[in-house]
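Since the structure comes first, as structure tokens, the remarks are kept for the end.
Every protein chain of the complex appears in place save one, which is left out.
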Amino acid sequence: MPERKPETTNSLRQRLHEIIFEADTPAGKLFDVALIFSILFSVIIVMLDSVASLQQRYGDLFFFLEWLFTILFTIEYFLRLSCIGRPLKYAGSFYGIVDLLSILPSYISLLLPAGKFLLVIRILRLLRVFRVLKLVQYVGESTFLQRALWASRRKIAVFLLSVFLLMIIFGSVMYIVEGPENGFSSIPRSIYWAIVTMSTVGYGDISPKTGLGQAIASLVMILGYGIIAIPTGIVTSELTFTKAVSTQACPECGGEGHDVEAKHCKFCGAVLNRE
Amino acid sequence: MPERKPETTNSLRQRLHEIIFEADTPAGKLFDVALIFSILFSVIIVMLDSVASLQQRYGDLFFFLEWLFTILFTIEYFLRLSCIGRPLKYAGSFYGIVDLLSILPSYISLLLPAGKFLLVIRILRLLRVFRVLKLVQYVGESTFLQRALWASRRKIAVFLLSVFLLMIIFGSVMYIVEGPENGFSSIPRSIYWAIVTMSTVGYGDISPKTGLGQAIASLVMILGYGIIAIPTGIVTSELTFTKAVSTQACPECGGEGHDVEAKHCKFCGAVLNRE
Amino acid sequence: MPERKPETTNSLRQRLHEIIFEADTPAGKLFDVALIFSILFSVIIVMLDSVASLQQRYGDLFFFLEWLFTILFTIEYFLRLSCIGRPLKYAGSFYGIVDLLSILPSYISLLLPAGKFLLVIRILRLLRVFRVLKLVQYVGESTFLQRALWASRRKIAVFLLSVFLLMIIFGSVMYIVEGPENGFSSIPRSIYWAIVTMSTVGYGDISPKTGLGQAIASLVMILGYGIIAIPTGIVTSELTFTKAVSTQACPECGGEGHDVEAKHCKFCGAVLNRE
Partner (left out) sequence: MPERKPETTNSLRQRLHEIIFEADTPAGKLFDVALIFSILFSVIIVMLDSVASLQQRYGDLFFFLEWLFTILFTIEYFLRLSCIGRPLKYAGSFYGIVDLLSILPSYISLLLPAGKFLLVIRILRLLRVFRVLKLVQYVGESTFLQRALWASRRKIAVFLLSVFLLMIIFGSVMYIVEGPENGFSSIPRSIYWAIVTMSTVGYGDISPKTGLGQAIASLVMILGYGIIAIPTGIVTSELTFTKAVSTQACPECGGEGHDVEAKHCKFCGAVLNRE
């Protein structure tokens, strides 16, 4: 997130920005580390609060701590808004939305008690902190993975569409073959069964009882078992390709994506600089 | 589907062909978009119709809508037949058969009520529409996947055959070891268990009870877990290979292994012949 | 199986050999096709015989057919022995043993009734027939897969050993944590659970009940889920490697395993012939 440094002379605001958004100064690093622990601690509190036996005993403590962190994070959110050059751009960014979502559930829970458990969305804030802490290499790996996934998005979409069509058709066929008396009580539920089966999860909450149903289910399983080869193949070949390609651009035409061993640009034939 | 334009002067038929089979004109595009929504809507109706509680309440509405779409699709089918140059070739093509299958179940349901749920096969019509809408890139990716799968069809056949022989043998052994009293009531059912286990689905509707049975089951599981590496390996190496390498050799230096997109030899810079 | 043609003038024996072992003559082909159908038919009979309801009705017919095929296969086995040059070598070969095993269970069943279901081992005879029918390409693919698996046998052994050590340790830990009251009734049974879980089969016949047990189980699952990447990676890289390597041997030193693009032998530097 390349923040444009505001050129105001408002030094307090600049210092706040340094502390909250950056991690170059000792104060900024301390802030980020404190933030990581606050996030983890507050998420653990929310989790423990959901355990009935603990809730009965420590319910008041949990309630107090949840609101404490919510208030702290709310203050932090407004500080972020106030010390950044373009508050609206921040508020609309992925991290701005996550920051907002991680305080909203507490306020929602005043109306809808169950809503407070959505506070676990706070865990997503960790992504930001990792980024701020300049764990450069990890971010690099993450970008690398994202690039490979992005490059194969169309193949994955084609794959998912095909699998989905298969699931709908197999689900419907099983609804006709097995019927409500064997747990396949409707087509949507039978499609749920097809997803459970094709993904090889196999809860066993619905399973075919008739011979024909078991035969079709066998086909679905073998398909699901074999089909997993396809996304794996797509991602692997993309990762291998992304890796094997040189980062060298052609000095003449700017073409990229040359093999590591290439001596000449494959687009214009110019001699490449060796890496 | 490169349809040969009929050279008759029947302009109405030509216009119909433009609208129904192509998506180049505004009318053609509108027709295709309307078709996509009709297909999706009619499939959703069929699904909801299978939910007992909804069927009781809205049964009549569902009945009416199902027949409405069936009649519309029937009219469309005959229009397709009438405006194409060689109707029989269309009727025998993959898409022609899908178009027919997506209206037949309604008529069958007059005799066999459960048959109407086969209407979900209509969902396959989406494939056609995607094709007509000239989502060229997606079709390209689909072709790419198909080519890789086709190239590895023999390896996959050998793999499936071996797995199937293993499943038959393990199923029979488990029938002898566990026997009907532990749920392995016949060899076909034991083979079903072997498929459930080897594909790592694992419903748990049949599971070994004796020590020896559990030992054999463990072997089957480890086999199934390891064997998945094989189709994945086949597809991946095929995808990597299909992606990476053009079959074009350099006319100057004879260098091989150029990218499909390469214009110049990466070794000597000479201009490559295009494939 | 390159059989050495016996140089006797016993033409009947030679003709028998042609018919039974080869598939070049019309008679030999007919014999092999008849054999395929006999094998499939007799295996299906054995399977149906294990279904209680069918056994009650058609038991006598099944009994008759099983013995019919057993006698036919017994005659065939002795014919094979009599018409081949070195009968002992055949009897000791993989296919010779399979041929014997596919008739023995019937005779065993005279003493041990359940033994007859081992007749399904006959299905393995199909392997021989495929081979005899000279489905050359399929055999080629099979050899290709076998070569890749063989090349990675040591890596797979290291992998399996590591996984097995993990399963023993996790199984024992779960036995201590969950104990007999939660279904983990002994260490062997807990190891069975660990195998069911790590292979992602997950029957659910044994599953952790305590919080700590579920936490350890989660670790086992994530391990099992991630570890599958390793055999897949091994086989894939082996398949890719086997594929990418040129079949060209060096004309000077005979070294093999050159890249498709290599111009010089990587061992001695001699110029390679282009493929």
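For this structure, a couple of remarks:
Which chain is which? They are A, B and C, in the order written, and residues in each are numbered from 1.
One rule holds for everything that comes next: a contact is a pair of C-beta atoms (placed from the backbone, for glycine too) under 8 Å apart; a residue touches a chain by one contact, two chains touch by 3 or more.
This is a predicted model, so every value here is computed, not measured.
Interface note: of A:Ile19, A:Val46, A:Ile103 or A:Val173, the residue touching the hidden chain in the full complex is A:Val46. Only one residue in the set C:Ser42, C:Thr70 or C:Ser207 touches the chain that does not appear here, and it is C:Ser207.
When the whole complex is considered, the residue among C:Ile103, C:Leu145, C:Val163 or C:Ile234 that touches the unshown chain is C:Ile234. Checked against the hidden chain, the listed residues A:Ala23, A:Cys83 or A:Ala148 yield one contact partner: A:Ala148. Where subunit A meets the missing chain, the touching residues are 43, 46-47, 50-52, 114-115, 117-118, 120-121, 123-124, 126-127, 137-138, 141-142, 144-145, 148-149, 156, 160, 163, 188-189, 191-192, 195-196, 198-205, 224, 228, 231-232, 234-236, 238-240, 243-244, 259-261, 263, 274. The set of subunit C residues touching the chain not shown comprises 154-155, 157-159, 165, 168-169, 172-173, 175-176, 180, 185-188, 191, 197, 200-204, 207, 211, 214-215, 217-218, 221-222, 224-226, 228-230, 232-234, 236-237, 240-241, 257-259, 261-271. The set of subunit B residues touching the chain not shown comprises 200-204, 232, 236, 267.
Heads up, the rule we're going with is that only the chains that are shown with their structure count from here on.
Compare each chain's C-alpha centroid with the centroid of every protein C-alpha atom shown, and the nearest one belongs to B.
Rounded to whole angstrom, the centroid-to-centroid distance between subunit A and subunit B, based on C-alpha atoms, equals 29 Å. In whole angstrom, the spacing between the mean C-alpha positions of subunit A and subunit C is 41.
Counting only residues that touch two or more partner chains, subunit A has 200-204, 232, 236.
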